[in-house]
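For this view, one protein chain was removed and the others were kept in their places.
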Amino acid sequence: MGSIDAIEISLDNLLQEVSGKHRQGYRFVTMTCTDVGDGYDILYHFDKDYELFNLRLYLKKGEELPSISSIFFAALLAENEIKDLFGIPVKDLAIDYGGRFLLTEDAPAAPMGKGCSKSIDIRLQGAPEEEGK
Amino acid sequence: MPGSKSIIPFGPQHPVFPEPLQLRLVMEDEKVVEALPAIGYVHRGIEKLAEKKEYTQNIFLVERICGICSFMHALAYCQGIEELMAVTVPDRARYLRVIWSELHRLHSHLLWLGLLADSFGFESLFMQSWRSREAIMDIMEATAGGRVIISTCIIGGTRRDISDELLAGVLKTVDDLERELEIIRPVVFDDYSVKQRLVGVGRITQEQAHDLGAVGPVARACGIAMDFRTTGYSAYKEIKVSPVTETGGDAYARALVRVREMYQSIDIVRQAVRDIPAGDIAAPAKGNPEGEVISRVEQPRGEVVYYIKGDGTKHLERLRVRTPTFANMAPLLAMLPGCELANVPVIVLSIDPCISCTER
Partner (left out) sequence: MVNLLKSVIGNVFSKPGTRRYPVEKRIPFAGSRGHVEMDPSTCVFCGICARKCPANALTVSRDPKSWTLEPYRCIVCGHCADTCPKKSITMNPNHGLPGGV
């Protein structure tokens, strides 16, 4: 049974906590998002001297996530990816790809979320591609 | 009089890039003013597929994220699952994993050296370094069964053992490679034309590198002594590694760091082959993974972060991979403004981009 240390924060003190980590000299590692049914479990990972420091945020479906790319410029890549793959609206991005960072126009919306169950089955021997739900 | 601005789409198909990456360069005459990356050409949805397959089948999926650092992806995944299931890996397996990891690091740096030389037109160095790389591919096929994707890491240890005669073969390969590196080293370090193309190109400061989250040789070439192998995962507890650093912060410094790391890897392989203990190669793993864990490994390009969340069934709830090139894209955007158009391929290749890792 494994677990990681993470400090719970809310949308109100997100930017404040992240600025604090920036002032203390932490390096931004990545952001992780998991779809847990009626919301998203978002984790921010920071590193200093090989020790990880994690912040956990629970975001309800439909809520907007403020971007931390004004504090950590490198975060914009992870936030654009979360916007594409989960469909979470993110505001104040330094560079906003508008949902086209990784996905094309004909890709299913929010493919990593639990609601998307489209599957593509490819058959050999010249049979046409079938798309099944 | 201000110069004329134009936007040049660099890529995604470009003869100098090994993988599709588009950079929209805003140019003023011949100088780059701004660069905007566009990726997504090889997105395969691996994180979603990992939720559909069983956690034992995921090893084969995860090592195909990238062909160059493939064993280390499997290693990071197996280490994470082993921590969740409280499995202790036997000593011999830890040393075997280090031998294969360092062989991967050697062939990755040789591949990178060839591509960098090709980017400024030095075909002979390209051919020479890829020829030296063939010997490593052969020893990987002899010990593990495949040239590129070796599929030997499993949960609890390794799938195959290396016999004593094959260990002697590993030593011979590494000795031959050191002789060939002695021919290549003065070309990279001292050659006048190579230095003209690399010194001062793509420079970033140490503060910029730390702020933008640079990892791997990009950070080490700016003076940040960060190498995840010093934390002592796998057999690095017994084999001491110290980070190779330079202070230039430009493409030349990154080349020096990688060539010196090749010599360091050769020493690590020799030490591992000398000290490898006898014993089992795999421990049994019972049950299913439950809980969440973060596992990190030092790949040739930097630090890779795996977040694994299991819920007690055979299928994982979430697998998240943050590859080093994903972290090095932000420093790349800081290196490009101010350079000339002819230096753009050199700068992009000096961070060692692996776009298939970035997009998974």
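So that you can tell them apart, the chains are marked A and B in the order they are listed, and the count of residues begins at 1 in each.
Please note the rule applied: a contact is a pair of C-beta atoms (placed from the backbone, for glycine too) under 8 Å apart; a residue touches a chain by one contact, two chains touch by 3 or more.
Just so you know, these numbers come straight off a predicted model, no measurement behind them.
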| item | value |
| --- | --- |
| Residue touching the undisplayed chain, where the options are B:125, B:155 or B:201 | B:125 |
| Residue of B:191, B:280 or B:317 in touch with the missing chain, whole complex considered | B:191 |
| Per the touch definition above, residue among B:53, B:270 or B:315 touching the missing chain | B:53 |
| Absent chain, residues of subunit B that touch it | 53, 56-57, 60-61, 64, 124-125, 128, 131, 138, 141-146, 151, 159-160, 183, 186-187, 190-191, 193 |
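Quick note on the criterion: only the chains that are shown with their structure count from here on.
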| item | value |
| --- | --- |
| Approximate Å spacing (C-alpha centroids) for the pair subunit A, subunit B | 24 |
| Subunit B residues touching subunit A - in the complex, by the definition given at the top | 36, 38-40, 43, 45, 47-48, 83-84, 210-213, 228, 230-231, 289-294, 305, 307, 309, 317-318, 320, 322, 326-327, 329-330, 359 |
| Subunit B-facing residues of subunit A, complex | 1-4, 25, 27-30, 32, 34, 43, 45, 50, 52, 54, 72-74, 76-78, 95, 97, 100-104, 111-112 |
